[in-house]
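A protein chain is absent from this complex, but the other protein chains hold their places.
Residue numbering begins at 1 within each chain, and the chains themselves are lettered A and B in the order written.
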Amino acid sequence: MTEDVGVSRGRLVLRRFRRRRIALFGLVAIVFLVLFAFLGPSLSKWNYSQKDYNAFLQPPSAQHWFGTTQIGADVYAQTLRGLQKSLVIGFLTAIISTGLAAIVGAAAGYYGGWTDRVLMWFVDLLLVLPSFLIIAILSPTFQGKTWLLFVVLLAGFSWMITARIVRGLTLSLKEREFVRAAEFMGVSSRTILFRHLLPNMSSILIIDATINVGGAILAETGLSYFGFGVQPPDVSLGTLIADGTKSALTYPWLFVFCGGLLILTVLAVSLVGDGLRDAVDPNSESSRL
Amino acid sequence: MVKFMARRFLNYLILVIVATSLGYLLAAVSLNPRSNFEGRNPAPPKSSVDAKLDALNLNDETPVLTRFKTWAGGVVHGDFGKSIDNQPVSSEMWRRMGVSLRLLLVGSVLGGFFGIALGTISAIKQYSAVDYGATLGSFVLLAIPVFLLAVLLKVAALNINKWAGTPIFYYTGEFTPGLQGSWWDHTWDRFQHFILPTLSLVLGQIAFYGLYQRNAMLDVLGSDFIRTAQAKGLRRRTAIIRHGLRLALIPMATFFAYEFGLLLTGATFTEKIFGWHGMGEWFIDSVTKNDVNAVATVTMFAAVLVLVAGMMADLAVAILDPRVRSS
Partner (left out) sequence: MTGLITTSTDGQTSVPAPVLEIADLRVSFPSEAGTVEAVRGLSYAVSAGEVLGIVGESGSGKSVSALAIMGLLPDRARVEGSIRFGGRELAGLGDKALTDIRGSGIAMVFQDPLSALTPVYTVGSQIAEAIRAHHTDTSRAAAADRAVDLLKLVGIPNPAVRAKSFPHEFSGGMRQRVMIAMAIANDPDVILADEPTTALDVTIQAQILEVFHTAQEATGAAIVMITHDLGVVAGFADRVMVMYAGRAVETGTVEDAFYRSRMPYTLGLLGALPRPDLETREPLTPVEGNPPSLVGLPPGCPFAPRCPLKIDVCETVEPPLAPTAVPGHQTACHRSGFLEDGDLKAGDVFPVPAALPPALAGVPREQRPVVLEVTDLVRTYPLTTGSIFRRTIGEVRAVDGISFDVREGETLGLVGESGCGKTTTINEIMSLATPSAGTIKVLGQETGSLDRKQRRKIRRQLGLVFQDPNASLDPRLPIGDILGEGMKAYGVPVAERRSRVSELLTLVGLGPEHVNRYPAEFSGGQRQRIGIARALSLEPRLVVLDEPVSALDVSIRAGVVNLLEDLRARLGLSYVFVAHDLSVVRHIADRVAVMYLGRIVELGTVADVFDAPAHPYTQALLSAVPVPDPRQERARKRILLEGDLPSPSEVPTGCRFRSRCPLYATLLEDHQARCRDDDPVLTPQGPDHTAACHWPEARTVF
C-alpha cells in the first residue's frame, strides 16, 4: 500500500485522538478542572483564609457551597486552593522529571560506555529506594520552606523509569541510518542528540509527561496526607483529604469534594495520556480503523 | 544461568548496601531526635540529653559518619540499634515484618493473578463491553490513591454492617483482641479483618497489571507467530493462549519489579489506616518521632524487598524466555 501523501503526521494524530471519545472526555475534564481551579475562587465571596464564625461544620448551602470546616473555613474556597496547588505541583513535577529523564536517558543511551553504566547504576539505586520513603525522611528539611523544594524532590525521585525507556529508544534510534548519516557528515554529538534523537521521541516524551502528571499528583497527595508534603499554611488536595478523612463518615462534605476532584483529575490526565499513546502509535489497532 | 543470577544478586546486594547507607545518612541528617528530649518541661540539662542521645547513638554532635559506623557495625551482627523509646529495633522489626509480608505477599499474588487474567480477557475480547468496562474500571481504580480507596471501603463496610445488622467487615487491626472461641472463630475473625485492607491494596494492583497485560497481549496478538500457529491449524484462541500469553508475560515480570516499590508505598497507607502494626506504620510513626535507627531499618527492609522482587522478576524472565537464558 502506498502511503497517503499529504496528510501530515500531526494532523493524523489529531484525527485519531479525536476519534477516541473517552480521551476527549479526559481533555475536556482537564480544561474544566484548570479553569475551575483558577477562576472558580472568584465566583464565591469567600476567601480560602477567611473564617465564618457564624458557621462551624455546616453542610453545603447557598452561603457555603461545599459547606464549612470545624473552624468555619469555606470548603469550596479551600478545595479550589488545594486543587490549584495539586495541579501546579503535578504539572511542574511531570515536566521537570520528564525533562530530566530525557536528558539522562538519551545521554546514557547515546554515549554508552561508562557514562551509560554510571547513569544506569544510579537509576537502579534510586529504584531500590522507594521515593516515598526518601521524601518522607527528608520532609523535616523543607518544613517552613517553599513548596517548590517539594516539587524538586518529587521530580528528582520520579524520572527513573522514563529514563530507562528513553535510553532504550535512544539505543535503537542511534543505530538508525539517519543518525549515522549525520555522524558521518561530521555533525557534533550534541547536535545529533538535540536535533535527531530527542525530537524523534518527542511523542513518547509528551505521553510520558502526561502520565507522569497523574503519578506526581498521587505522590504529592500521598505524602501530604501524612504531613510529609505540602506544609501549612499551603493546602493541597492531600492535606484536605487527610483533614477530612477523620470525619468522612459524619461530615462527608469535608471529604467528598476534595476526594472527588482528586480522582477526576488523575483519571482525566491518564485518559488523555492513554488516548495520545493510541493516537501516536501507528501500530495500535484502533489507529488503523 | 546460575552464574547470571549470582551476578545479578551481587549487583543488587551492592545496591541494597548503598541504599541502606544512604537511608541512614539522610535520616540522620534530616531528623532531629534532640528535639524529642529538649522539648520537655522542665527543659532537661544539656548534659543529660546528650547522655540519653549518646546511649541511643543519636547525638547530632557526634559526626554523622561515626554514628553510621556504629550503626552499620551493629547491623552486620544483626543489631539494628535502639529505637528512640530505648527498645531494641530488631525485636520490633521481627514482630512487624510478618504483618507487612503477609499483606504484600497476598497483595502481589492476588493482584498479579487477577490482573493478568483480566488483561488477557480484555485483549482477546478487544472492543467488547467486557474490554471497555475492564479498561475504564482500571483507569478509575488507578486514579484513586490507596488512602482514598481505604476510606471509601471503610464507608462501604460500615453501611454493609449497618444493613446486615451484624459486623461483617472489621477495619481496625488484624484481629479482635481478647476474642474467645475455637480455631475456626479465630480464623474467621482474622479473615473479617483481612478483607478490607487486602482489597485496598489488591484492587489497584489488579488495575495496574490488567492494563499492562492488556497492552502486552495486544502487542503480541498481531505477531507473525500467532498467524503461523493459526496457519498450522490451531484455533485462534488456542494460538493466542498457547503462543501469545507466555510472550506477553515476559514484559510483565519487569513491571512486577517496578510496581513492587509502589506496592510497598501503598501498604504503608493500608497499615496506617487500618491499624495494622506493620513496617509501613512503623516508618510513618518513626519519622514523626525522629527515630533515626528505626527509619533506617525500614529503609533497608524496603530495599531488600525491592531486591527480592527484582531477583524474582529476573528469574521469571529467564524461565519464560529462552533467549535470555542462553545469553
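The rule is short, and it goes like this: a residue touches a chain if its C-beta (ideal position, glycine included) is under 8 Å from a C-beta of that chain, and two chains touch if they have at least 3 such contacts.
The structure displayed is predicted, hence computed values, not measured ones.
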item: Interface residues of chain B (partner: the chain not displayed); value: 4, 7-8, 11, 223-225, 227-236, 242-243, 246-247, 320-323, 326
item: Chain A residues touching the omitted chain (full complex); value: 1-9, 12, 15-16, 176-178, 180-182, 184-188, 191, 195-196, 199-200, 287-289
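Heads up, the rule we're going with is that only the chains that are shown with their structure count from here on.
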item: Inter-chain centre distance, chain A versus chain B - centres from mean C-alpha coordinates, in Å; value: 23
item: Contacting residues of chain A [partner chain B, same complex]; value: 22, 121, 124-125, 127-134, 136-141, 161, 214, 218, 221-222, 225-228, 241-242, 245, 248-249, 255, 259, 262-267, 270-271, 274, 283-285
item: In the complex with chain A, residue positions of chain B that touch it; value: 11-12, 15-16, 18-19, 22-23, 26-27, 29-32, 126, 136, 139-140, 142-148, 151-152, 154-155, 158, 218, 222, 258, 261-262, 264-265, 268-269, 272, 283-284, 287-288, 290, 295, 298-299, 302-303, 306-307, 310
